[in-house]
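I have a structure here, written as structure tokens, and I will follow up with some questions on it.
The complex appears here without one of its protein chains, the remainder shown in place.
And then chain A:
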Amino acid sequence: MGKVVLVTGVARQLGGRFVRRIQRDPAVDRVVGVDAVPPEHHLGGAEFVRADIRQPTIARVLAETGADTVVHLDVTGTPLGSGSRTSVKETNVIGTMQLLGACQKSPTVRRLVVKSSTNVYGSAPRDPAVCVETTPAKALPSGGFAKDIVEVEGYVRGFARRRPDVAVCVLRFANILGPVTETPLASYFSLPVLPTVFGYDPRLQFVHEDDVIDVLRIASHEPERGTLNSGTFNIAGDGVLLLSQCARRLGRPTVSLPLPAVTWAGSLVRTLGMTDFSPEQIRLLTHGRVVDTGQMRETLGFRPGHTTAETFADFARSREAGLLPPQAVAKAVDRIAALAAPTGDGPAPTQSAN
């Protein structure tokens, strides 16, 4: 079967990996990668077309390649290289509009996969503890990536209405972590000392980058028997980690600041352009967010290979050790245990060490 897959956002690590992966897929004849800048990594022999999805040229690319599957990965929170927030927003929103316009005109497109994020649910203390796909955001995000995502999903829904013959799959990823992927959260966890919000211990969920690639592959193929891969799905690893747990497992000390100070410092850092510590990031690290993955399991038929804890462990291994490595802490506690029971009570401390 002549399957032609067009992938946007291939200049990013995730897009590159997905292209390389799907290129090896026997069911796929041709993979076309699109991005505004040439990728630094190789694409495993896939074609690369340099096109800005914010421009109408994307329609020509789509028509010329005759793609039947479009995988839209160019929806991101951070600029690639030295871009500004404005250009990111334009790529997210205008780019999606252009791409969807092109898809709507294209007679060949049969399947559209959009990378979204659980940011659409926002992060508020009044949210239910676990968000399902139908949970509306209590407070619509006022700006930033979360607002982009809400708008992107709105356009995708409009497209799905106008082209009911196209299978549309929106994948809402929880925080993507892994040895390679650079996300705002990954750079946060790489700080030597983690600033946290005093009095809050948010629940976080992670999804491993390998699982991201796997689920994108499932979504871009024909659904397997008994599953359905059109619709909106939350994608996250099993289980939950608290921010305090994450910090301890990473071995990085935390310093808790009152919420106003964190907000203020965040905006200061942002103005200075040091890192992209956006308000929604601060909200996530204050209130946390957990999504339900029942639909992912039952309808999409996808079982993530990594739990949240395993994903985080994999991520932690790829980073250099923090100032308080958990092994050292454990050893210190064991030493105290040995001191506490010096007289012939060998078994008790050993048990504790295990």
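Please note the rule applied: a residue touches a chain if its C-beta (ideal position, glycine included) is under 8 Å from a C-beta of that chain, and two chains touch if they have at least 3 such contacts; residues count from 1.
In the analysis below, contacts and distances are computed from a predicted model.
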item: Undepicted complex member, UniProt protein name, chosen from "1-acyl-sn-glycerol-3-phosphate acyltransferase", "C-type cytochrome biogenesis protein CcsB", "NADH-quinone oxidoreductase subunit M" or "Peptide ABC transporter permease"; value: "1-acyl-sn-glycerol-3-phosphate acyltransferase"
item: Selected residue (touches chain absent from view) among A:Ala129, A:Val193, A:Ala261 or A:Leu323; value: A:Ala129
item: Absent-chain contact - pick from A:Gln13, A:Ser244 or A:Thr299; value: A:Ser244
item: Options A:Met97, A:Leu259 or A:Ala321, residue touching the unrepresented chain; value: A:Leu259
item: Absent-chain interface as seen on chain A, which is shown; value: 125-130, 132, 135, 197-201, 203, 239-242, 244-249, 258-259, 287-288, 290, 292, 326, 329-330, 333-334, 336-337, 340-341, 345, 348-349, 351-353
